[in-house]
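Shown here: the complex without one of its protein chains, the others still in place.
Moving on to chain A:
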Amino acid sequence: MDPQDIANFTHLRRARDLIDREYAQPLDVPTMAKHALMSPAHFSRLFRAAYGETPYSYLMTRRIERAMTLLRSGATVTDACIAVGSTSLGSFSSRFTELVGMTPSEYRAAEHTAILAMPTCVAQARTRPERMMLPRREAEQD
């Protein structure tokens, strides 16, 4: 791996850490790209190659994953939506349903005993919505 590859992966990782940390803020791709010291188009292409989804898609998946945690602990759907930085309840609910396979209300009411028994960091990684399960949407993004 040459020094440029090493630098690129390092910059991508820092941008992903920014998304993981600042997911509740209004983050746009140009801001993320600036953090990675790349142009938005170059950043999006390399990010997707490294992490399997586009930066914007990664941000939304992160928000849904955080919302799942809040819903499991009893937050209302509206509160979870606002807490993760989504501004539209309608688009939040439809994206949630698309990724999780049930509506936020259904998820909130569902059985979560097994997840609650895991260490939180394990639960976070294992319950993260899997975008690979959605070939139709992936195809649309290509």
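Here is the rule we use: a contact is a pair of C-beta atoms (placed from the backbone, for glycine too) under 8 Å apart; a residue touches a chain by one contact, two chains touch by 3 or more; residues count from 1.
Just so we're on the same page, contacts and distances are computed from a predicted model.
According to UniProt, the chain absent from the figure is "Catechol 2,3-dioxygenase-like lactoylglutathione lyase family enzyme", selected among "Catechol 2,3-dioxygenase-like lactoylglutathione lyase family enzyme", "Phosphotransferase family protein", "RnfABCDGE type electron transport complex subunit D" or "Pyruvate dehydrogenase E1 component beta subunit".
In the full complex, chain A touches the hidden chain at residues 1, 6, 9-10, 12-14, 16-17, 21, 50-51, 73, 119-121.
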